[in-house]
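Encoded as structure tokens, the structure appears first; notes follow it.
With one protein chain withheld, the remaining protein chains of the complex are depicted in position.
Naming follows writing order (A, B and C), and every chain is counted from residue 1.
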């Protein structure tokens, strides 16, 4: 009797019903980054939106250049530029409603500014006069987060809290490719999926974490593929294609708003400049690699599309450029002054009310400052 | 002119070459847990292996029962039983070569014992006389790890170190379903994949993290689906089917040994007893749910297969039972004695050489103990 | 609420009652952590809360402490008052970055715009026969982190009052619960809870004139016992329960030490780098000319917390406290 024949008579104990908790198929990202500009999909785009994004990209690029220049003039302690990534930065702000929240990472000053925060205030951290220069509640922008990926659970918690309260709030959280390796990334995505929190995670995969290229960061097919492990959809998009980023992010935000839960979006882009003004990118990558990406510049891509559609005349270009220059001039002027500093602020916000010890320490500093002033007065 | 017609003449800037870093398709787990016993695949199994596993399961079950009994007698501080999960526990040890390493989680005393560690030594942690009772190098078993998931990066580091040295070592690391939510799980899997370290991660998904059911732990299609996000294969297996677990783990170990890199295996099983002897499982799950799983018991499954194939006679059963009883009797006897304690060991291994301060403190304790002994002697 | 007993009540019951009352009084109070919902926590402190207030108010989270605390930070940003339970002291460590870099600093970072009115409850300390990682005294880490408040009750009534105060605080509070006092009983009546008083003050638990024992949490009962035993030796010891390690009540502490002229700090935490150094140093700075002897410390040894069968040798006990009191240079007085 063969084993096969035996099977007929044999009724093994059935396993308890087992079901995949969600169907994995729709969670998987496309095989290649989604593009709109220069593809058939571009025909569906709203010309006004494209023009608006164009103006913002031009201003954004200028902002990055101006901020980098300010480091050279000693007006900023450091600036991590998002040049080349402006399509992600401005779009992250553009897809949100006023009552939504943005959770930026340390590189995302441009997204913060695009959301309406006064550039001078947005740059406070990098200028060095205080850690955060704006009231997060005013524009619903969390502080720029320096410890990588730590802002992601904050976004989840805030979105969850808003949903519990019945408020219409979506949180969009930004993180870099390097940040996806941190445990906090994992924990945040898991919480978001379990709680079905209205959060969108946008990973700007700009190819590097300082000097470390993506290949040393992950062996995943794409970062968007991480989504399936949390039971949320992963979307892969060309991060230099502003229209594509807009469509994908807007869709994810809509989904979150409608109760569909979180989405992980990976935008494939490139950090065209060095990590910060203090970094020497020549130590870890070739100029020719950078050149490839300069050719795929988000502004150029959009200009080509707009030009092709006859939407970009010289007047529009000039207006965009002028607006950017005006922003830069204003920023330059306002940053070209020493901020008013209050040394006793050191003690003002450590606790709701200073402890007796902090009051003593503040008194000590006050006395020192007075002595200093007297000494200077003499 | 329509947009479509325009496309013809328009050559948008091409994106830089983008390739998924690995093909995701082969990384995805099967849609349902892989089974062998009671399926056609059972015909391929080695009868000797099945019989060996059978004997180990019977002994393992008895070990769990005996250890739980020892808590009632006050001989163990606590015991987290792996009853119902013995197929995973004994197989995790069975698939390894002598020079491989096992990284157990706190519930895996049975895996440690199955690897050859003296049960009394394996139980030292839970008895409470020292944190680890065995020399990890002797059987290449890391200490039972209580902080969940923290042992996973250790396994990766060890496997990586061995590979750098050119040694033939595979590390098999155990973790629970709850442990997969920790950041360390994420970081370990990512490091393993980037380094292509010879590690196998076995998640025993036993349905609960203490009281928290899997549905509150993750929204993923399965825990095995997390693998794709790291670029390693995910395998889903019926954790109560010893033959299936053996086949899948042995395959993953082989792959790792041959330089194919890490694998994530999710074994779907069930914690039949309470979290520990101190837990009251009735507070969070129904007896009927437990009953469903008792019917899918790993020993019963294997007995059915063996019986059906005519491999299990009464003598074999009796021999297995007798061996288990002998193990239990020996364990009972040897645990039924107060371990020799050396209070000054508190200071012996904090550093390679005790600091001056620790020497002082040891002297203080020695004096106290002497005074105590004198007092008792009086 | 089914578990609140009539008097006498345990510290565990008082804590449960505090959570319940805080949740009833303020809909923004949310309890979250591992096993806090259906199970009511491994120490049953959150027992009944999910049933009474729903799982959205008392939530079983995934098993990830950084995620729990990080999510709580986000919830606090939105105006909630999260009360996080860490299952054991050593299992709070994964959330250390969230605690130090965000919880402690968010208010300061935003010039007060984003306060962090959250409470992190951590069962701490040893003496319960716990296996490794279940008996750490981690208060030194939290004391060294500006921006946090650190409370630890030692009595049933304080467990209630201080937990209410912690939850009501607009600042983040690390609330350290001495595990081995969970089942300590007192005649405090849970049905008639005391008014919530602002924490931050130490209290003299026993008046005495010979020397002051400065202690907190799990070591308070040991010090009370030592003070009783000291009478035989002719010492009349004062015992101060610090209650709040941050803010530190220099006033009460120094008043006592100035009165007695001698002090011993007693805690379970390791001596080197532990809380006792700070306490002894600041008392000495402030009371130097009143001191007849250096402020001594009785603490856990400078070793990783021992396994259950050896912990009695590690924990400060009555004898070790009396030995230290004996070393307070009594001859020098004459």
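Following the convention adopted for this analysis, a contact is a pair of C-beta atoms (placed from the backbone, for glycine too) under 8 Å apart; a residue touches a chain by one contact, two chains touch by 3 or more.
Being a predicted model, the structure only gives us computed values, none of them experimental.
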Per the touch definition above, residue among B:44, B:349 or B:366 touching the missing chain: B:349
Omitted-chain contact residue, chosen from C:82, C:147, C:190 or C:261: C:147
Per the touch definition above, residue among A:104, A:179 or A:221 touching the missing chain: A:179
Options A:39, A:211, A:292 or A:316, residue touching the unrepresented chain: A:211
Residue numbers in chain C that touch the chain omitted from display: 66, 90, 93-94, 96-97, 100-101, 104-105, 108-109, 132-133, 140-141, 143-147, 246, 248, 269-270, 272-282, 284-285, 288, 291, 293-297, 302-304
For chain B, residues in touch with the removed chain: 130-132, 135-137, 142-143, 147, 150, 152-162, 164-165, 171, 183-184, 186-188, 190-191, 194, 345, 348-352, 355-357
Absent-chain interface as seen on chain A, which is shown: 77-78, 125-131, 146-148, 178-179, 181-184, 209-212, 216-218, 283-284, 339, 341, 343, 345-347, 350, 355, 357-358, 361, 365, 368-369
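The rule is simple: only the chains that are shown with their structure count from here on.
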Pair of chains joined by more contacts [C-beta pairs], A-C or B-C: A-C
For chain A paired with chain C, centre-to-centre distance based on mean C-alpha positions, whole Å: 39
Centroid spacing, where centroids are CA-atom means, of chain B and chain C in whole angstrom: 35
Multi-chain contact sites of chain C, meaning residues that touch two or more partners: 61-62, 64, 66-67, 94
Touching two or more other chains - residue numbers and ranges from chain A: 183-184, 186-187, 190, 194
